[in-house]
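Of the protein chains in this complex, one is absent; all others appear in place.
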Amino acid sequence: MAHANNKPNPLIVWLFTTNHKNVGILYLVTSLYFLVVAGILALTFRMQLSAPNMVFLAADSYNQAVTLHGLFMLLWVTTPLAAAFANYVIPIQIGAKDMAFPRLNALSYWLYLASGIVALSSFFAPGGTADWGWTTYAPLNTLQYSPQAGGSLMGLAILLLLSSTIVATSNFMVTIFRLRAPGMKLSYLPLFSIFWLVTQFLLLWAFPAFAAPLLMLVADRVLGTVFFTAAEGGALLWDHLLWFFGHPEVYILVLPGLAIAGDVLAVFSRRQLYAKKVIIIAVSVAAFLSYIVWVHHMFMTGIHPGMREVFNITTELISIPFGVIMLSYILTLFRGRIRATTPFLFALGSVILFIIGGASGVFNSSVALDVGMRGTFWVVGHFHYTIVGGGITGLIAGLYYWWPKMTGRMFSEKLGKLHFAIYMIGFNILYFPMHLLYDMPRRIFFYDATTGWGPINMIITMGSLIFASSFIILFINLINSLRHGPKVGDDPWGGANYSLEWNVPSPPPEFNFPKGVPVITAQGLVFKQPWEIKKGITTTGGQQLFTTTALPTNGGSHVTEHGEEHGPHLSPWPFILSIGAALTMIGLVFGVPLLLQGIVIFIASIVGWAWEDVKEKFHVAIEALGEKWPFDRVENVPLGMWFFLFGEVALFGPLFAAYFFVRANSAFTGFAWPLPGQIHSTVIGAISTIILLTSGLAASLALVAIKNNNQRGLRAGLLAAFILGLAVLVIEGFQWAELFAEGYTFGTDIAASIYYVITGIHGAHLLAGLLIIIYLLAKAYKGGYNAEKHMGVYAFAIYWGFVVGVWLFTFPLFYLI
Amino acid sequence: MAAPAPSAEIWNSLFMMYVTSAVVISAVVLAILGYFVLRYRQPSSSLADGGQDEPEFRIGAEPTRGSAKVAIALSVILGLLFVGLTASTFSAMEFMEEIPEDNPDALHIKVTAFQWGWQFTYPNGRTITGELRVPVNTPIVLEITSRDVFHTFAIAAFKVKKDAIPDRINFAWFEAKEAGEYRIQCYELCGTGHAKMIATLLAMEPEQFEAWYGKLSEEKG
Partner (left out) sequence: MREEWQLVAVYTIIVAALVAEVIVGSSWMTLGQTALIGVLVIATLQAALVFAFFMFGKYGTRSVAIIMLISIGTLLPLFLAFAFSIEFPPHAAAGGH
């Protein structure tokens, strides 16, 4: 067992780190790298568009470049850049020593990197990568119209990214809800932490909802199902599912940047945010509304006219909460003492550009105007103003703002201001004229001179070069600062009164708070030692500060009287597991040998990870002494599982919705949906259901047993749950085999497709559950659980119940009606 | 400049209405923002400006600054504005979407999108590709579908646009006011030929059209 004092090799540290600050820096470097890649792609196709009749990129390269640009900017750049800051500063802002689950945090990063590499590698697959635009409309996305293997690889890469996100989301939820410092109420947090929490809720329900159509798409492309070619599913099935994810996604992109802008405006005008409570309400309302506006992307699809009007109105409504937020930001400056530093200027830029983008958004909400705007460069202008103008500009403000905190060194203000000037000029020359091209279709690689679009496009391309060059200044400034920047103290900006990160050294030590546990009292921030806190302090409201004493979260941590004694903060498994996952994805498209290697590495790393736990080799003291509202009574591990499962609801829900849609459509397309019992035997289905229910009962009994410290009961329950679960999986396997033998395969018809995909995904969940039981059993036999310590068993019981619950719907839909 | 079609005319005036409100509102807001920045800017960007922080600028201070009334006022203003804008939108929509199905003069044409082109089928069975000929001052009803992937049919100059979706049928209508050539183009990425998925709309004087097509009224009987 390595110890903290014999320093490991730096490469090992970066590969195996689980510290939130290191992970944050990894996210930062990677997302900036992808920003450059996707930006250069944009420059290539901007070159192609600069003049009529241009020959620079061929149609196919153009389409691939646009697709990769869009997908990378949306999925691999903006949110991960925000995640870099979230990882670095949010644990500090809330007053924690690290994330709730440090290894899962590292896993999120490595899966993210792996998914990005898989996505980039798809470029070099024969025939190139996805070329259907980031929206991936059906049926252009099917093999029939886009046969290149790179397209399937891109689908898998996105799925890998989504899995990274759901892990990160559960982790952030538990961290922000349960690891806050004593006295740190949610409403005391800076906007960045609050908006990030809201963003996590959006991610929680939006990203799995995107996984559902992607799984169907990959099934179509790899297994031969017919979701997006059959008349019952097809274009509209994809459209609804994509945009159901797609609109929340745009708020996922802008909220973190806007939040940083708000914090920075407050810090640099030295005033409390104006009407912070109203801002919090407004952002929650906007988040809620974002789930009921997606049809504004489908106004031209000939949807029900009533629905069009409803979504017209909901879309307009959404500009009200954003208007309120912007107004509060502006009023924050009132009577402030403004210091126009580089972060401040970028925050200001974010607000200005977002207001312009919001104004053009109101146009898009109008069903009548959308007749003109849909599919044109107007839309491209609009969303770059909001996402890049509002979101990315805010994130750049954050980069400057936290740079001294992360590196301990200051950058050059002069270069920063120069960057800002060129950035704003370039931005507006680049994107504003796009609004004038409201007749020019987007995603065209070619236009002729008679269109008259040439001159404006030339201006836009010039703007893109100016805008891109501003980033060179940014990078020069940062690299220079790393080497020659003047060293800074804890609080170079005077933010110590605003948020916690300015009350710790720059860069902060491994566990963030060298002076003790931060405690928020009526008088402000004080630092206490853990044992002082246990004696009890009261908050402003007079209620007890903490309800529990220090609770180990990682199966056995130590908080000693003199503060910190830690196990190694390193684990190799997140890194290795991601390699396995990436190889598996590539293998799914490029053949069995790679696939097998991938699966072997994947399983080996899960075993290694589990072994680390069973032996309790990895532990980090992340005690939670403070605020946990509203989850005081749910421990970290079960709470993480709950959030994961809320996300799972958003995965299975759209799958069931797809079932409903294709089945209802079959009445109009003339497809005869199989009668009950015709294909799937009701009796066998009912038997499987009973066995699975019994397995669920066994798991619950196992939990009850260990709560009473009954070791035999625990083992017996887990073993029974395992055997019964396995039985269900075997029965299902036999059913599949039998159907296949009869010639009823993935692609037979739409009913077969949805049956195989839903039962297949459910089966994968069963399999995962069985693996978890093996781990629990191993640990149980080593005596790893007792009446006080059994959160792993608890989390599993919750998971297993969910798997049973999903089956309770699967059974009637396929076997009974 | 007169719009070449009633739909474009309506669209243009609606657009101007939105432009006016957007410009006015964002100009006011940005002006306030600019004023605050200039007014409250400290001459030096150093921290040591001698000023005193207000007591509520502190970690753990209750967020007491500001009042919800401002937000409510803004919501009411925006809400009222949106009521106006939405009413105009809906009435424009009513005109643009109200398919003149029962108008005996209307000419019904089937539009089939394919990779990569447009095929038009007239009531008499006549089918042409790449060119749509219609008489001016006659309502034209389009039945739009696709043979392969998702496309979007549009006559940008007329502000007519509708998705062409495989296995589904969409309706659109327009009326050309002035004879001339207009561009029909695809507005949804549909593959490598997307940029060149263009057809010509030829709006003709009725006599010329009949010379090309034959008598309209007889055909439709």
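Going in written order, the chains are labelled A and B, and every chain counts its residues from 1.
Definition applied: a residue touches a chain if its C-beta (ideal position, glycine included) is under 8 Å from a C-beta of that chain, and two chains touch if they have at least 3 such contacts.
What you see is a predicted model, and the numbers here were worked out from it, not measured in a lab.
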Contact residue for the chain not shown (choose from A:Y291, A:F446 or A:W736): A:Y291
From A:L179, A:V278 or A:V634, residue that would touch the chain that is not displayed: A:V634
Absent-chain contact - pick from A:N63, A:T689, A:Q735 or A:S753: A:T689
Where the unshown chain meets subunit A, residue by residue: 204-205, 209, 231, 236, 240-241, 244, 291-292, 294-295, 301-307, 630-634, 638, 642, 646, 649-650, 653-654, 657, 660-661, 664-665, 668-670, 676-677, 682, 686, 689-690, 693-694, 696-697, 699-701, 703-704, 794, 797-798, 800-802, 804-805, 808-809, 811-812, 816-817
Hidden partner interface residues of subunit B, rising order: 143, 145, 165-170
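We adopt the following convention: only the chains that are shown with their structure count from here on.
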Distance from the mean Cα position of subunit B to that of subunit A, given in whole angstrom: 33
Contact set on subunit A toward subunit B in their complex: 59-60, 63, 131-133, 137-140, 145-146, 183-184, 187-188, 231, 234-236, 269-278, 282, 300-302, 305, 308-309, 312-313, 316-317, 319-320, 323-324, 326-328, 330-331, 333-341, 348, 351-352, 355-356, 359-360, 362-363, 366-369, 371-372, 374-376, 413, 439, 441-447, 451, 493-494, 497-500, 520-522, 524-525, 540, 669
Subunit B residues touching subunit A - in the complex, by the definition given at the top: 7, 10-11, 14-15, 18, 21-23, 25-26, 29-30, 32-33, 36-37, 40-42, 44-47, 49, 51, 53-54, 56-68, 70-71, 74-75, 78-79, 82, 85-86, 89-90, 92-93, 96-97, 115, 148-150, 152, 154, 156-157, 159-163, 165-171, 183, 185-196
